[in-house]
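With one protein chain held back, the other chains of the complex are shown just where they sit.
Each chain gets a letter, A, B and C, in the order it is written, and its residues are counted from 1.
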Amino acid sequence: MTAKLSANDLTLIRGESCLFQGLSFALNAGELLLLEGQNGSGKTSLMRAIAGMLSLESGEVLWNDVPVSQQRQEFHGSLVWLAHRTGLKGDLTLVENLRFEGALRPQSDVDPSEVFKRLGISKLKSLPLRSMSAGQQRRVALARMLLSDAPLWLVDEPFTNLDQEGRELVMRLTDEHLAAGGMCVMAAHQDVDINATVTRVSL
Amino acid sequence: MKPRQQRMLAVGLAVAGVAIAAALTLKAFDENMMFFVEVSNVVAGEYPQERNFRIGGLVVEDSIEREEGSLDMRFRVTDMRCELSVMYNGVLPDLFREGQGVVAHGAMGAGEVFIADKILAKHDENYMAPEVAASLAKHVDEKMAPLQEGGAECNSG
Amino acid sequence: MWKFFHQLASPPHFYRLAATLMPWLAVPALLLIAYGTYAGLFLASPDYQQGDAFRIIYVHVPSAYLSMMAYMFMAISGAIGLIWRLKLAHAVGAAAAPLGAAFTFLALVTGSIWGRPMWGTWWEWGDPRLTSELILLFLYFGYMALRSSIDDTAKADKACAVLALVGVVNVVVVHYSVEWWSSLHQGQTLMKKGGPGMDADMLYPLLAMILGFTFLFGALLARRIRTEVLYRERRTRWVREMILSPEGGR
Partner (left out) sequence: MAVPSPEQPRILVGLVAMVRRDLLLAWKRPGDVLNPLFFFAMVCTLFPLAVGPSAEQLTVSGPGVLWVAALLSTLLSLNSLFMSDHEDGSLDQLLVSPQPLPVLALSKTLAHWLTSGLPLVLISPLLAMTYRMSTDIVGVLMLTLLLGTVCLSLLGSIGAALTVGLHRGTALLSLLILPLAMPVLLLGANTVSLAAGGEPYATGIWALAGYAVAALSLAPYATAAALRISNE
């Protein structure tokens, strides 16, 4: 059985406005779902709805053809989420932060120091995150994603605060993840350069 | 552990927790009842010496004596078997009447007199504090039953 | 039967149902309260202990009972709203809160007026029933404050439902506090074993008042639900069509 994320007929209303209506998609292993749209068009909301944090007006998100609401924990065990706010503690060091994350969700068996080296943050290991630049913090958040065992990546604006080299790195990493049979939902302003099946959803 | 089993365990733990909490609350009620001493036991000398306690019963008809010009007063309380004199200094609740149920809080003073520092009267003639009602009912039943030899019959009544 | 429930869950039907129910609740409420007031003041004999002061129970008891009823109502509709994701249930809860608060306030005021001749004090801190009723009033305030500080209605609904359910524990404490702590407040007169401990000429006006207040609560609730539903559905087509129709939403 290969993993599959699908959604049918999603409608989301926030306050007074209807962000999207009758939205459906299906995403198989090795594919990328690209959410496009302007600021405030509901990309982040859709992402949060997929992760199960927003309640939908109608429709359902399915993971392996089973509604997510019926298997929330299993689904959350299969995803990792990179949001606009990194969700890392500024007072803790890189290692302390990632150790906590490691206890929360299943971890892959890659060598952490390899990951740190690749992201260029090996020398920052014992620094509190507060003293790092925004771009460096972003890379720590990427490290969390790479260290987890989850097949589904939810990445919201992954290129924020990253330099050109960083952006290319994100695309390469995503490529590798998809090539290994993972899948990715990405919200992005800019176009991406990914060698995989890309499904686009415009909001 | 599968999430499903986790949920079962969680529900089980919550139910067990509520059950334990209920048991602890019942224990608290028990302890509260210990606070209460029956009039018969007080007359027989079985009451806590060191601390305050509560007694309860009916105010005996025509037993209220007031001192002119002060709030000092005396009355007798019965649990249908024994009677006990109670002394009190203070403002009484309006519902305090002869023949009514009353709960007094205080300690034993010299000369078989209960010195009350708090008097609670109950409004409804049908209503009594549960411990008073239980105590009365018990003694009424005993009176109805044929007298048993060597029973703890009260000698002050 | 199912059709009835489905219709109940649709705002326009609910709106119209509330309108239809209004007179059926308001008229009995008026009649019963009118009878209860007259009979309570003139027909009932004075209490052998409390004299005429006891007559305040004709307001005090119904409002105290409704203060808790409204809270349970709020909590149950909150639970329904959370479990079955029924937005109308939340609207009912929102409509009930200020009414409950008003009845709680009335119960406190009449109780304290009654306490003066009975216990010799306007306010008795030692009495758990009084204190708990005051806490109940604070719970209502908290509920309304929480609702007003969350802008998103759907979110406010759910948060308030959770709060109401947590507060139920407190209402239970209120209800049983008379038995839990030995208190000045009398126990239940109406519901106790062996029938009510009250004479008929005192009892019937009281029953009429309780029933009348309940109907009054229902009528006011129906009225408030109509406003609430209209406000929540203000952007929908049916509201616009109704307002623009010749009858103007009657």
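General remarks:
Assume a contact is a pair of C-beta atoms (placed from the backbone, for glycine too) under 8 Å apart; a residue touches a chain by one contact, two chains touch by 3 or more.
All values derive from a computational prediction rather than experimental measurement.
Every shown chain touched by the omitted chain in the complete complex is listed here: A, B, C. In the complete complex, the hidden chain is touched by one of C:135, C:209, C:229 or C:242, namely C:135.
From the options C:8, C:109, C:162 or C:243, the residue with contact to the unseen chain in the full assembly is C:162. Within subunit C, the residues in touch with the undisplayed chain are 82, 128, 131, 135-136, 138-139, 141-142, 145-146, 149-150, 152, 154-155, 158-159, 162-163, 165-167, 169-170, 173. The chain not displayed touches subunit A at residues 1-3, 29-30, 48, 51-55, 63-64, 73-74, 76-79, 81, 83-92, 96, 99-101, 103-106, 128, 149-151, 180-182. Listed here are the subunit B residues that touch the chain not shown: 1-3, 6-7, 10, 13-18, 20-25, 27-29, 31-32, 34-35, 50-52.
Keep in mind that, in the parts below, only the chains that are shown with their structure count from here on.
Centres computed as Cα averages put subunit A at a distance of 67 Å from subunit B. By the touch criterion stated above, subunit B contacts subunit A in their complex at residues 3, 6. Across the complex, subunit C meets subunit A through its residues 85, 151-154, 235. By the touch rule above, subunit A contacts subunit C in their complex via residues 13-16, 55.
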